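All protein chains but one are shown in place.
As written, the chains take the letters A and B, and residue 1 is the first residue of each chain.
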Amino acid sequence: MLTAGEQSKTNTWEPRIVAFFCNWCTYTAADLAGVSRLRHAPNARIIRVMCSGRVDPQFILDAFSKGADGVLLGGCHPGDCHYMEGNYKALRRMRLLKRMLKDMGIEEHRFRLEWISASEGERIKTVINEMTEQVRTLGPLGLPKKFEEWDTEMEVLERTVNGKEEAVHA
Amino acid sequence: MHNYEQKEAVRIGFYICHCGHNIASIVDVKAVAEYVKSLPGVVVSCEYKYMCSDPGQELIQKDIHEHSLNRIIVASCSPLLHEHTFRTAVEKGGLNPYYFQMVNIREDVSWVHTDAKAATEKSKDLARAAVQRVFHHKALETKHVKIHPDVLIVGGGIAGIHAALTLANSGKKVFLVERQPTIGGHMAMFDKTFPTLDCAACILTPKMSQVKNHPNITLWTYSEVTKVDGYVGNYKITIKRKPRYINEELCVGCMDCIEKCVYKEGKTPDEFNVGLSKRKPVYIPFPQATPQIVLIDPEACIEFKSGRCKKTCVEACDRKAIDFNQKEEMKEIEVGTIILATGYHTFDAKRVPFYGYGKYPNVYTSLEVERLVNASGPTGGELILRDGRHPKTVGIIHCVGSRDKNTNRWCSRTCCMYSLKLAHLLKEHTEAEVYNFYIDIRAAGKSYEEFYDKLLDENVHFIRGRVAEVSDWAVRSSEEGKLIIRAEDTMIGIVRRIPVDMVVLAVGMEPQSDSQDVRRLFNISCSTEGFFLERHPKLAPVDTFTDGIFIAGACQGPKDIPDSVAQAGAAAAQALTLIDTGEIELEPNTAFVVQDDCSGCRTCLTICPYNAISRDEAKQKAFINEALCKGCGTCVAACPSGAIKQNLFEDEMIFSEINGLLENTPVVCC
Partner (left out) sequence: MPEKPKVTFYWCASCGGCEESVVDLAENILDVVAAVDIVMWPVAMDFKKKDVEAMEDKSILVSMINGAIRTSEQEEMAKLMRRKSQLVIAYGSCAHLGGIPGLANQFQREEILQYIFEESPSTVNPQKTRPERKVMTNGNAVTLPNFFNVVRALDQVIDVDYYLPGCPPTPKLLKQALDALLSGNLPEKGTVLAPDIALCDECPKKDTKPSDLKFTEFKRPHLVQIDSATCLLAQGIVCMGPATRGGCEGVCISGNMPCTGCFGPTSRVKDQGAKILSALASQVEAKDEKGIDATLATIPDPVGTFYRYGLPISLLRRKNF
């Protein structure tokens, strides 16, 4: 068996990162990164929301379940939220979600919360590059594929039972 | 999930913009257009050189009619730039503007990626997400809010003054709030202005008194904004008026109290003269201070410190204006727009210790020299050094706290020109030899280069090189008792030692030390350096990301007087535009509670920062006041039973975006 990391090298697999950016700070910073031509990895796909507080933990789980290898959430720095406190709500939810993801076997580096202000175009580049490399090292998460495997478990198991491999419990 | 019944089949028009070469040189726009054509719901998919141009917009409108399109997607630049443009175009084509969705493939793709294949694939993903999203779009009504016609201006320097007068002259009511006891700002401290050598006071003080006397301007000096509530058109502002211990209504500025103060001489460093002179506890900042009202400094006044002063000032005041019991007062006002003109702060020269400021008495900052050469300054305009001498040689060091990785990287823009001006004034006042140590002379402005030429003709010396050190370490007898400036003269490639009597440090401009607090108070952003951030560096230089709040002058970045005045005029014009339109369109991205779905669990009530959510006690359900909701969507994410929706950002829209982004994720084989 190849490790996930080795596997990714042998495939043309590229990490897929879904990024939820708040309109006022992080999305603006991404625009600034664009205007400043700060080249970075093409692996993140941004979804714009008005505030990091809009980001429902369901969005993050849904992204993973649809095939994201990483999810990035970007908001204004604490104290700087355009809506006063939305980022604190995001922080509280994500602290718990992070713990829960860990319990669910999703590696820590696959989910990241970052405060990036409108002027930090450089930070967009650093964070996306860094995260892309971390996720690349972890290899694909590939939940949709796993779901398929889980749903056809009977066929797989029956094949092993009726076929040559008798002792599945061995 | 709920099924949204579509009354008619979704018919999508997709347009991908070349943006000249900006997008098309990296993204294969043809391939993206071809690909999108194959997606469900897409009726038209095409590419065009400039979608934001008139022909581009007309193309959309024509297609809406010809192909009965009911959803429009444009893949081009950032929605922050052109979403409004395209929504308007779509509306003109007869479609509700909120059936439009924008895909950012310029700032977010072509400008940041170099791999054409990856950029094209990413563009396809983003386009597919939009295609899936628009299925859930709904017709929405644009919200309008009324604009309160009054304006708050924070900061009474030249920018604030100019903006206030512009607005007041057009008949608008202005509240001008200044933290210091007088308006005038830095400009009031200057002697002459470059390049015309107008006397700063002569051109500024008439404007200051106009402000004071204007019927449309309420001037509150010695006051600070402490609270900002509301939103564009409807701001509620709380202002703290600090006690002057003088009744403003009664004081006429005769200054008898100052003369009769038990202190015969001033003992407190005079702020206006940058500490070069002393003032009494009861004082007026400078002769033309506006308003012409004295104030008492409780830190210095004996009555405040011991309660045992003879209070000769009280005796001296015929009008009984002195009131030791005055308390700080809070004022609440309502305004529709705000202009921030909070100015700048000069670089603290002590941060560059090798230039000797604070160590050698004859090292001055440029602002100190402005006061020294000023006829109303501490020496009446006579240039006497701290050690009592008259300088025969002066060295002006440029870029102190500017263009320097160790302090501030930015160019402060004004130092070259004011250094030239000070060189001229110093020569005029003392006939001294003046040396300028510079990196580059930046004289980009009307008549600025000519002024530089004039200085060259006046035999001012220019040495190109960053100064390494100012010291009193004499190695030759000619250097005894002098300050020695050591610098590389890069024109001739040698290190020079120039002995001088006086050193002037051309200190740069920095954000105000509390600019971060002010920014938070007004809910705007700062750029990396800490200056207030404009909405767009070119197209919206005085707007901020918060509607109805504008910025003018050096709070946005270093600038000289003409630029500050121009920006103040622009900010005033922007405010006027809003006021005269009378209302502003707001994004209809507010949240609402679907009453049938709400269980009345009160989760949302606890988390809305605007108290926009209340509970209908009869129905036992939550209800969102649309006028108070600002559309953050935090309650939507928190609602545990999915009973709250946010217009433009409904769960289904975001889920479909997620799905669209990831749908064709290549399956990795093991």
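FYI, contacts are C-beta pairs under 8 Å (C-beta built on N, C-alpha and C of every residue); 3 or more make two chains touch, one makes a residue touch a chain.
Because the structure is predicted, anything quoted here is derived from the model rather than measured.
When the whole complex is considered, the residue among B:Ile12, B:Ala643 or B:Leu661 that touches the unshown chain is B:Ala643.
As for the chain not pictured, it touches chain A at residues 56-58, 60-62, 64-65, 78, 88-89, 91-93, 95-97, 99-100, 103-106, 141, 143, 146-147, 150-151, 153-154, 157-158, 161, 166-169. Annotation for chain B: contacts to the undisplayed chain at residues 1-2, 596-603, 605-607, 615, 620, 634, 637-643, 651, 655.
As a working rule, only the chains that are shown with their structure count from here on.
Across the complex, chain B is touched by residues 2, 7-8, 11-14, 16, 18, 23-25, 27-28, 30-31, 33-35, 37-40, 42, 45-51, 53-59, 62-63, 66-68, 79-80, 82-86, 89, 93, 117-120, 125, 140, 142, 144-145 of chain A. Within the complex formed with chain A, the residues of chain B that make contact are 78-81, 104, 106-109, 111-115, 118-119, 121-122, 125-126, 129, 520, 523, 525-528, 533, 545-546, 589, 607, 609-610, 630-634, 636-638, 646, 649, 651, 654-655, 657-659, 661-663, 665-670.
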